[in-house]
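Note that one protein chain is taken out, while the other chains of the complex remain in position.
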């Protein structure tokens, strides 16, 4: 089950990357690389910072294949993305939940403090998008207005609070991802934005 | 003493990051992340390149807290930064000296050649600002005109020259940081700039 959600999230992230790259009129190599880093960039940064090398996608080819398929689908259906927007948004939200959990888990396995684990969860879920935006020379969208990373931090906090109750691991994971997914859906539905901070 | 200077430098770097991010009208998450990478980005890059993982700030929560406090202060006083400019500049200069020394020391502990240690010192002191500028899609300011990195290279060279004299470690550290701090103050006072290189 978790495996399938991981794949769904990877596909959604890869497609969002491919879409951004095509908006920038890149060539197929550029589109593939942007799709790739959007999908695995956050986890790669996490692995490098905690010293788990070779990084994840080098040891499990599943990610390369899933991203390759997503890339091909994104190119074929590139003019029909508007119709798929709702599905893509749902998949992306699943990715947000699953990737945060994976990051939290790797942090715990490395023996790091909960605060750092939450940072790693957020990084896993959000920094692929940051690298995507930087490679497209845009200021990362999650730094500007979208409530996105904040939801991962909230999810991570809920995770560690619940963990103190000695819940079963399955329930712990399920609750955390449901919190992340439902807050994300509400944030978009009710147009919750973070205010921008200005100093002028 | 060294500990306190390290904290002062971290605060100054975090505030300079927060300030840049607010100039770009980022949201609170963006401002915090830019403050964070400006403060620890150079040291993180250094740790990753020499293989000291998990990287420093993951093992010592002090940095997370210091940056968190700096972030809150920067947001509260964001309209009064002009009055604090001189203090911030002094703190930033202390950071330049301290961070260069930390980088030099990690290089020596890893058994690397002096030339590489000087590169690591410069990286520790200057590359947080480079990552900050890239995340704000600006060409890094230290590549364009400011004599900043050059002072770290000078400081590192002085460090290794003095080291041959078998000075006491405390004196070695003090002299190096005083060289960096005083050259930086003079560079700003007397408006020393590097020329730009043009090929047209």
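Structural remarks
Letters A and B mark the chains as written, and numbering starts fresh at 1 in each.
In this text, contacts are C-beta pairs under 8 Å (C-beta built on N, C-alpha and C of every residue); 3 or more make two chains touch, one makes a residue touch a chain.
Everything quoted here is computed from the prediction, not taken from an experiment.
Across A:5, A:75 or A:188, the single residue that touches the chain missing here is A:75. The chain not shown here is touched by just one of B:112, B:158 or B:188, and that residue is B:112. Here one chain is not drawn; of B:21, B:125, B:142 or B:181, the residue touching it is B:142.
One chain of the complex is left out; on chain B, the residues touching it are 48-51, 110, 112-113, 115-116, 119, 130, 134, 137-140, 142-145, 149-150, 193-200.
Interface residues of chain A facing the missing partner chain: 19, 21-31, 33-34, 44, 48, 51, 53-55, 58-59, 61, 64, 75, 78-79, 81, 134-137.
Note that in this section only the chains that are shown with their structure count from here on.
If each chain is reduced to the centroid of its CA atoms, chain A and chain B end up 30 Å from each other.
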